[in-house]
Every structure is written in C-alpha cells, then in structure tokens.
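Only a single protein chain was left out; the remaining protein chains are all shown in position.
When the chains are written out, they are named A, B and C in that same order, and each has its own residue count from 1.
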Amino acid sequence: MALLELKHITKQFRQGKKVVTAVDDVNLAIEDKEIICLVGESGCGKTTTGKMAAGLLDQTSGQILFEGKDISKLSGAEFMAYRRSVQMVHQDPFSSLNPVRTIYQTISAPLLYHKFAKDERDARRRAIEILELVDLTPAEEILDKFPHQLSGGQRQRVSVARALTVNPKFIVADEAVSMVDVSIRASLLNMLRRLNQELGVSFLFITHDLALAKYFAWEGRVGVMYTGRMVELSRSPSLIEKPLHPYTAALMSAIPEADPRLTRSKERIVLRSDDIPSLTKLPPGCHFHPRCPVWLEGKCDKVQPVLAEMAPGHQVACHVAFDITGGGSRMTAGNR
Amino acid sequence: MTYLRDLGSGLLGSLRVMSRNKVGFAGLIITFVIVLTSLLSPYFVHMEMTANLDAIYQGPSAQNWLGTDYQGRDIFKQILLGGREVIYVAFLAGILSCGIGVAFGALAAILGGWFDTIATAAAELVITIPQYPLLLVLAGFIRLNSPIGLAFIIASISWGGLMLAIRAQVFSLKERDYVQAARALGLPTSHLLLKEIIPNMMSYILTNLVMRMTNAIYGQVGLIFLGVVPMAQNNWGVMYSLANRQGAIFGVNSAWYIMAPIFAIALLQFGMINMNRSLEELFNPRLRRGE
Amino acid sequence: MATLQAQPSARSGKEISTMLRKFFKNYYLRRTLKAVASVFVVTTLTFFLIRLMPGNPLDIYVASQMQTLGVSREEAEVMASSIFQIDLKRPVLLQYTDYLTGLLHGDFGLSIVSARTPVSALILRFLPWTMFVVSVSLILSFVLGVLIGTLMAYRRNTWVDYFFTGFSSILTAIPDFMVATLIIVYFGVRWKVFSVTGVRGSLTPGMVPGWRFDFFIDAFYHAALPIITYVITSIGNWMLQMRSSTMATLGEDYVMVAKARGLSEGRITSGYVGRNAILPLFTTLAIMIGGMFGGSVLIESVFTYNGIGIKLASALGARDYPVMQAVFIIITAATVTANLFADFLYGWLDPRIRTEGR
Partner (left out) sequence: MPETALEVRDLSLEYRSRRGPVKALRNVSFDLYKGETLALIGESGCGKSTMGFALIRLTPGTAKITSGNVTFVDGPNRINLMEMSENEVRRFRWTDMAMMLQAALNAYNPLIRIQDHFIDTAKAHGLTNKTEILARARRLLTGVQLDADRVLPAYPHELSGGMRQRVLLALGLLMQPKIIILDEPTTALDILTQRSIIDLLRKLKDEFNFTMIFISHDLSLAAELADRVATMYAGQIVELTDVFSAFEKPRHPYTFGLTRAVPTLHGAAEKLESIPGSPPDLVFMPSGCKFHPRCPFATDKCKEVEPKLTAYGTHQVACHNWQQVLEESQKAR
C-alpha cells in the first residue's frame, strides 16, 4: 500500500469566465521512504499537484488516498493525523517564514498545539534538537532571531525544521533550493536526503531543474509534466539515460550544463515551435504535438495519449514512443 | 513574581524600542499627557458656575493662564475639562469602526461565499457616499443626545474603506507560504488569523485607528458647531462653537477663547498621528533592529 | 481558432455574444453602471429614511402641523405631500416610484423654511458656487501637491523634504474649518490682510454675474479664503502620497533601464517616473472629493460663503428636511460623478486597465 496515492486528480481554476485545467488526470503513488521528483516548466501544474498532495488545495475531481484511505472521508482525528504526516517546504526563503514571529515562536507553535512538548521549556529543548537536525547552529542563538536576520539558506533550513516538528512521513518540497545560492544548495539537498535515509521521510521534490532532480532522486523516480499532464514517469536512471517522451528529450537537450565541453557538444532537438500553448487554448490530441519534431499527423493531433508502461518501471504518454519501442533514437537522428 | 518582572522588563523594552523614533516618541508622550489630564481633571478641577462680568475676555495672566471667556470664566480650566468627552467619542468611534472593519474584512476573506458578497457590497456602497454629509444628514434625522450614540453613528458609516483593505490584505496574506505552512501543520484557524495574519497588518490597522479617531473628532466638533448635537457639557467642540457664536474671533484678547480649543485639538491630533511612528516600530521587527 | 472552425450559422450567434461580453467587460461602461447604481441606492435609502423609518421627518412634520395649526391629519398630510413631493394616499411602492420620477425631473419638493421655495431653485442658486470653489481647490492642491511631492522624493532627506513633511504633519492635525478660523483670526483681525466683513458672501452685493472681468475678479476675491483653506489642508495628503509613490517608482527596474538607455533626466522624470507615480493617487481622489464637499458645510459657515454647504448647515439647524435630503443627494451625485471622472482619467492613463476586456 502506497503512503499517499493521487488517483486521477484534476484541478480546474476559474479565470474570469474561462476554466483553466491546471492539473489534468494525474496519477501518482508515493511509497514509504521514497523520493519522487516532479519536473516541468512554469505553468505545467507541478506546484498545483504538490499543493494537492500536501492537502493545501482541494482537487476538482479524483481521489487522494492516505495509507489506503480516501482523505475526504477521514474522521476529524484521522484527518489531523494525515495533516501532520504530510508537510510542505516552499520555494521562497523570504516569504516562507512569518516576518513578525521569532524562529522560536514559529517552531514552538505546532510543538505545543499538538502536545509534542508539554510546556515552553520543553518546546525550547525540542526546538533546539530539531534545529540541530537540520544543521542550524548555534541553535540556541538562532531561536530568538527574526527571519530577516537569517540568510536565505538558513531560512530554508528553518522551514524544513518547522515541517519536522510534527514528525511527518512525507514532505512536499516545492523548488526548495532554487532561490538559495549555488554554493550552499548542495548541503541543503544533502541534508534533505539525510532526512530521507535516517528518518524515512518520503519526498515529493518539485523542480524545474532536471539536473537537480537527477541528483536528488537518483534512487527514486522522476515525473515530467507538461500543460497539466504527466507525460513521463520513470525510475530516475532510466529516464535520464533514455528519455522516451520527445518533450523530456527536448528539455534534456536544451539544458545548458556546467561543463563547457559537454554543453557545447550536446545534440540539440529543434522544436517546431517555441510557443508554449496557453492553458485556456490547449491544442487537441497530444498537447505537445504542435511543437513535437516527431509527431504523426492524424494521430498525435487527434488522440490524447495516456501514460502507459513502455519499459520496466518507465511510463510514458506518447504515441510515437509507443510505436517505436526503444524511443529517443528517432528524434535525435531525424533533427540534427 | 517572575511574571510581573517579565511584564515590567517587557514594558521597558517596548518603551526603549518606541523611543528610537524621536518624533514618534514625542507624539506618544504628548498623547499620553493630554489623555491622562483630560481623564483625571474632572476629579480635581471645578468650574465656576456663575458668570463674572467684571472679567470678561481678559488676556492671559498669572491667575488665568489662557485668559477668560465671554462670561469671565477661566479658559484653562475649560480646556482641562473639555477633553474627556472629545477623547471618549473619538476612542469609542475609532475602536468600533476599526473593529467592524477588521472583523468584517477578515471574515469576508476567510469565509467567502454569501457573507463576502454582502459585506463587500455594503462596504462599497458606504465608501461611495461622502462620509461627512451622510453623518450630518443622519445626525439631522436621528436626534442625537448621547456621546455613545454619536460614536456609534460615526463608526457605522466609516468602516467601509478599512473593511475592503483588510479583506484584500487577508486574501493575499492567507496565501502566503508561512500561513499555508501553518495550515499544513494543522494549526487552528484562530491561530492562523490571530498569530500569523493579523500581526502582519498591525501597523496598518493602527494607522487607520488613529485616522478614524481624528475623523471622529472632526465629525463631533463639526456637528456641535452646526448645532446638530446639543451643547451640554464641557467640551472643546462646545468651546469652539460658543466662541464663534459670541464673536470671540474678532477681538485680540477674546481670540484666546477660540484659539485655546483649536490648539488643544491640534496638539492632541498631532500627538496621535506621530505616535503611530513609534507604534509601527514596535510591530515591525525589521524597523525594530534599525536595519 | 474556435470561430474559424465553427459553423457559419453558429458563428453569428457566437459573435453577438462575444460582442455583448466585450461590451460589458468594457472598463468605462462598467464604471458608469456602478456609478449610476450607487446614486440609485443612495436615493432609495434616503427615501426610506425619510418615509419609513420610525420617527421619520415626514411623520414629525405631519404631527407638528396638526399640533401647531390645529388641522386634521388629512389636511396635514396634504400639506406634507406638497412639501415632500410624496402623495401619502398612494401605496408606498408607488410613492417611491413617484419620488424617483420627481428626482429625475429635478423635483426635490419645497423648502419648509424658505417660504415654500422649490428646493431645486435653491440648489441651482447655491450649488455652482460650491462647485466652483471645490473644483478650483481640488485642481490647485492636486497639481501643487504632485509637484511638491515629486520634489520631496527627488530631494529626500534634505531640508526641502523635512520642511514639507513637517508642514503637512502639522496641518493634517488641525481640522480644516479650524484652519479657516485661524486664517480669520490672524490674517483678518490681527494683521488686517483682508476685510473680514468685505469677503463675506460669494459676491459683493450689487455685482451682477456675467462674462465680465470685474465679475471674475470679484468671484475669486470672495472665493479666495475657502480655496486657500481647502488647498492648504488637503495639499499635505497629495504631497506625502506623491512622495512615497515617486520613491517607489524610482526604485522600479524600468527607471533604471531608462537611465541605462541614456534617456534625458527630463524625459525620465515626466514620462517614466511622474506618469507612473501619479496613478495610485487617483484611488484616493474619491475620498478627497467627498471630504471637500463635506467640509464645505463647515468652511462655508465659517467664512459665510454662500454655497450649498452653508445651505445644508442652515437646513440642519432648522430641520428643513427636503433641503437636507436634496443637498445630500446632490453632493453624493457630484462626488460619484467626480469619482467616475477620476476613474476615466485613470483608465485613460493606464493601458493595463484600458485593455482589461480585450
């Protein structure tokens, strides 16, 4: 039984009189102690999916199961247990902490409310433990500071510490390191991975950076989203080494890398168009077909492909990938 | 005991923080002194009941610091006594109006639905109508005789702007990451509202409170001047109004009679407006550390 | 795309509906409808306040006529009908529609105090003076406030900035009609800059209105004190708002980019900083206009300036309800209209608003 399972979840927003489908029929099961990365460009629905998984946003349709139970049918106490088990760490270190509350106030509120600490003194002791767990030292000093007195990296650690106060089983990390300086990113990632290994916390790590996803979720899985749909979902090594969806392949070919020889000799996949379709005016069939270099006329523009397993542990939603098992070779060959 | 000591050091700390802004701290002291004397003087100062026709419109002297009025009574004593009702109405109207504005605004943003629709529409209507004429007409239709009634009427027509502003702020604040995080931690709505959201609006609310209090003073004194509200008690507004009617404006010595209440009101409002800067300092940790 | 694929017959229907939608999405139209709606609601509220509230003016009037003149209720009600323009014999709903059609024809009933003069005549006589004073003051204080505020922002933390900040913080502490009193006490009585009795009224007695120079001079002479009072009491608000708005705009990326593009200081100040910084000021215009009309009741009373404000003041004292009601509706309508005008100006200046419905 999966820890948390998203079943056919869809989220629609009203934009004036138009209805925008931000997330369209996404299925995802997060296992115990698993790391999953969701990758995609802005507006692909990855953050919305994360918020729904964290219980901060209601889905328009579909089901969310927590330890096998539908969360909309949980009793009060069960729901509270789910709430505590699923936490979120946000992107922006400058808006993720309340500017008028000290770190101690921020950390102690859930400890006291959920009776993880019996009094203020106990809460303080526990808060110090948690801050040390996320490598924030000297914890004693940091507790009495306000967020603006900390650096971006320190704030992100406080955000993680706040999530850890309630002993979560699962943390949604939404671009949790993208606004932190490059030189300290790795230590944040390593700290999160340690929490996964030592405390067994599962992660849904949302990022636009495939290289980061590869590093963080090498032992786990990566899902790629495009215009609200999951287009590819696979064990990381398989996806990174042999992407099956032309969109994933295009992304990987487009990303500049921190190695001049490598990045200058990468094969590029040239798309048919640079325009990202508007969510209010999505093309029929496969949403990617107007940009796709290997689309099949009469099929890709008519029928929407569904996510299906092409290789062991590797799902992809693409007609072309389905037709030629073995995937990406045709795309790169055809468009050099 | 420790609690008392903590409270004491907390108060001292707050004062130290507030004294960082010089102008603001001056405002705080001015306000404090005026409010305190206005509240206490009725117990110590007594007004002569009879007119003293020999000493009409005297200039300032050692005996009468601010001179005498058209009946020869001491103006300084009237100033000491005349603040209480003005402050009372201003404070009551300010608190009520802000209370309604903040409560409705926050509830509308959090509850949404029909409550939001109705409260927003009502607020939008209230702000379209020019406030002061509305106050005049209402006061003209509803015969007012108590300061409490006056405060209620002032509050009932002045909450709209604040309500809309608070609603918009709560709408945006409740989507902030830290509020979402607190929600995910399972903290109750009361915590979200009182500990996470409202403290971030405190300096805005305080600015509005002061603004509403000065508006209430304006409304009250204006109504007295126009004769819509009865002139019974000692009140700076009544002094100003009587001075106008008695033509005190046209003499050199008699001008003290009209200048005194104007000066008292101006000083109080000046104090309140500037006091805000110090209070803001208290509620914004970023300002607090001088960074 | 969608229209291209639609059937020809369906297209026309769709086009009409999109046209309608565009029409109602139109910024100007929506604002106008909103303004009309708020005036309508205010007049309705006034009607119910006068007619239906317990202890309402109409009942009081009827009762007092019965008592003082000793007439029967029927007769008193007939008198009330002619004064309030409300036929008490008709059902309340029809009374209401009568009242509305009356208002649409400019019929506000008769004044109780002024020997049965139609209220509309009173308004026509007094309103123009207040409009004149308020609009001149508003434009003057807005323009001066914007200029000084810009100067303060460009010279922030210099003596210019401190001087005007202090000036406005002192002036906002004194209610405007008290500033009016101070002007009379100091400039009129002590220093005799003007004759206290000479400036009273809106014109010197005997002056005949007309398109003549001496008439305008005289009108401005009498309006000068109220205008000065309005300007110095409301300019602080514009100054401080413009100061902070300009400072925020100066920090915008596009200002920096404009400098990098080598644009001249003058072009940046007017076309890039000024134009953007002024926009937020329009949102407070409505409150300021309403405040100025409200203040007119007191300021005109202090200066004895014959405008609509002093008329409302005397109606209040005499409980002349038809006049109170009419002046209130007129002031509301004037404020709403001025506000609408400000909204239009805003839309005209800001393309993001103008293209909202596109």
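What we mean here is this: a contact is a pair of C-beta atoms (placed from the backbone, for glycine too) under 8 Å apart; a residue touches a chain by one contact, two chains touch by 3 or more.
Owing to the predicted nature of the structure, the values given are computational and were not obtained by experimental measurement.
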Residue of A:R121, A:R261 or A:K281 in touch with the missing chain, whole complex considered: A:R261
Chain not shown: contacting residue from A:M1, A:A186, A:L199 or A:V303: A:A186
Residues of chain C (touch criterion as defined above) contacting the omitted chain: 251-254, 256-264, 267, 271-272, 275-276, 349-352, 355
Hidden partner interface residues of chain A, rising order: 41-42, 151, 153-154, 181-190, 208, 210-212, 214-215, 218, 240, 250-252, 254-264, 268, 271, 274, 276
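Here is the rule we go by: only the chains that are shown with their structure count from here on.
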Number of hops, chain A to chain B, where each hop joins two touching chains: 1
Most remote chain, CA-based centroid, reference being chain B: A
Chains linked by the largest number of contacting C-beta pairs: B-C
Where chain A and chain C are represented by their mean Cα positions, the distance between them in whole Å: 54
Chain B, residues touching no fewer than two other chains: none
Set of chain A residues in contact with two or more other chains: none
Parts of chain B lying in touch with chain C, wherever the complex brings them together: 124-125, 127-137, 139-142, 161, 214, 217-218, 221-222, 225-228, 240, 244, 249-252, 255, 258-259, 262, 265-267, 269-270, 273-274
Footprint of chain B on chain A - complex, ascending: 54-56, 80, 83-84, 86-92, 95-101, 105-106, 109-110, 113-114, 146, 148-149, 159, 162-163, 165-166
Residues of chain C defined as touching chain B within the complex: 38, 41-42, 46, 49-50, 53, 55-57, 169-170, 172-175, 177-178, 181-182, 184-185, 189-190, 196, 286-287, 289-291, 293-295, 297-298, 301-302, 312-313, 315-317, 319, 321, 324-325, 327-328, 331-332, 335-336, 339
